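The complex appears here without one of its protein chains, the remainder shown in place.
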Amino acid sequence: MQEFLQYLFSGLTNGAIYAVIALGFSMLYSATKLINFAQGEFVMLGALSLVSLWSGLHLPLPIAFLISVAGVSIAGILLERLAIRSVRVPHPITLVIITVGASILLRGVAMLAWGKDSHSVRSFSSHPPFDIAGATLLPQSLWILGVTAAVVAALHFFYKKTLTGKAMEACAINKRAASILGVPSERMVMLAFAMSAAVGAMAGILIAPVTMCGYDMGAMLGLKGFCAAMLGGVGSSWGAIAGGLLLGVLESLGVGFISSSLKDAIAFLLLLFILYVRPSGIFGAGEVHRF
Amino acid sequence: MNGPGTNSTAPAPPLLKVESVSKSFGGIHALRGVSFEVREGDIHAVIGPNGAGKTTLFNVITGAYNPERGMVAFEGREVQGGKIHQAASRGIARTFQNVELFGSMSVLENVLVGGHVRTKCGFPGAIFRWPWVRKEEREAVARAMELLEFAGIADIAGNRSADLPFGWQRFVEIARALASQPRLLLLDEPAAGLNGAETQRLGELMRSIRDRGITLLLVEHDMNLTMEISDRLLVLNQGAKLAEGTPREIQANEAVMEAYLGRE
Partner (left out) sequence: MRRIVFLIVILAVGLAVDNPYRLQLLTIVGVNTMLTLGLNMLMGYAGQISLGHAAFYGIGAYTTAILTTHAQWPPLLALPAAVLLTAVVALVVGFPTLKLTGYYLGMGTLGFGMIVYILLREWSAVTGGASGLVGIPPLAVGGFTIRPGRDYFYLVWLMVMLLFIICERVVDSRVGRALRAIHDSEKAAAAMGIDTIRAKVSVFVLSAVFAALAGFLYAHLISFISPGSFDFMMSIRLVTMVVIGGMASIWGAVLGAFILTLLPEWLHVFADYEVIIYGSILMTVMIFLPQGLTRGVLDIYERSRHKFNSARSAASQG
């Protein structure tokens, strides 16, 4: 029981991160029908910016957080302005190659900027770990779960209560109709890129204290975030959260009760499984586009 | 293939039978209980204002959509439950509202793809080029050229289809659909975007297609063309059948004039 609880804690912690990354995928997908292969790199950039700003320059944490998120959002906007918008025929293969190119370009730039070594960051608060029924809960886990909840609440507010959020949803449903009604769809696409990059950066910042941060951390995190998004149904925000938590817990239980070398394979096997049995996701009511 | 009207003594069974078909998308009823029959050898037109459910009807007939209620039978066999690509081998070919040619391919190649279901060569055949494969290819090219001739576009066989003017693309698309040797040809607004001369050529082409024993079902906005060439018409309004009959009957129908054509 105690063991199970321990795996559950670590699973939920990782799962919350996957959920935030999945939200980034879903957000962009629902606004643009595009899957951004560079999403994991935004996570990496967020984590490494925090390394430099907080551990390196000793800026206060909230300021380091804000600057990192803003910086990565700008990277997202640049990707949209310079690369995606210039594509004349948006065939999926073209967009996949462009975002994959962006992803390894960012990885290469990060390698030059931060070097090949991994970095670590101290936990957000220096509180000692909690003891719950014999299992340890790290304070950083609480930070992760708390910030994830805050992000979800903020996004919910944005989509349901603000005009821009509603306009974005309208764009997602019908781009042409929205633009006829005066919703500037180009600005919405740019905003979607900025927001998904920002959310990715937040995931990176949150995970930085509990992992080794290196220029190549984005690939696996991006893949797992995508897997989480698929589990919940790409395009669905609640699905992304449920999918992320589910993936985190399953992964953690798999590591605990089967084998730790299996850890990274679990996400992929789940991805393959979900593609076989239910490509619209376990929780997703939204239809996956098929021919 | 039987010519039209060869067995005119007994009432021929309908080629296509649509029976109380309903289809909705998220609460919007695109089709509500539509029933009609298409007789073999007819030119049958479906008319109705935008959003009347015409394109949805086409997608149900080809099996792309499954209706919630009702059924579609082609040559007495139910269409539903199959995959989209099976429609062509059953003998149903179609064109698209916005012309969907294979842009990077030549006109001839487009028509050859149209003949996909009438040829058999797979990967091994392509790699080893057995004698039967060469023969099949030669025959396919000859048939395709014959169709291009028939559609009056043989001289552009080698052109890249995306480079053609829109009107010609329509004719290529029709030739491509014919290459699957269909029994029923569905044309989705074939005259849209055509000029007067082209529309007239289209009308002649549709008649000669019918004369080849192929039944036509078309969705069309051009009233002059529809009234002139159709044997029967189906009028849809907001997803439901409003009227059905010969062009003359439709023109005399009060309800149609009121709801669709507008009282003049």
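Going in written order, the chains are labelled A and B, and every chain counts its residues from 1.
Criterion: a contact is a pair of C-beta atoms (placed from the backbone, for glycine too) under 8 Å apart; a residue touches a chain by one contact, two chains touch by 3 or more.
These numbers were taken from a predicted model, which means no experiment stands behind them.
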Contacting the left-out chain: of B:114, B:190, B:203 or B:239, that is B:114
Touch with the missing chain holds, among A:2, A:94, A:125 or A:164, for A:94
Given that one chain is not shown, which residue among B:43, B:57 or B:87 touches it? B:87
From the list B:176, B:210 or B:241, pick the residue that touches the absent chain. B:176
Hidden partner chain, touching residue among A:67, A:170, A:219 or A:282: A:219
On chain B, what residues meet the omitted chain? 62, 83-89, 93-94, 96, 100-105, 109, 112-114, 116-117, 119-123, 125-127, 129, 133, 136-137, 140, 176, 180
Touch residues of chain A, complete complex, unshown partner: 34-35, 37, 83, 86-89, 91-94, 96-98, 100-109, 111-112, 219-220, 223, 226-227, 261, 264-265, 267-268, 271-272, 275-276, 279, 288-291
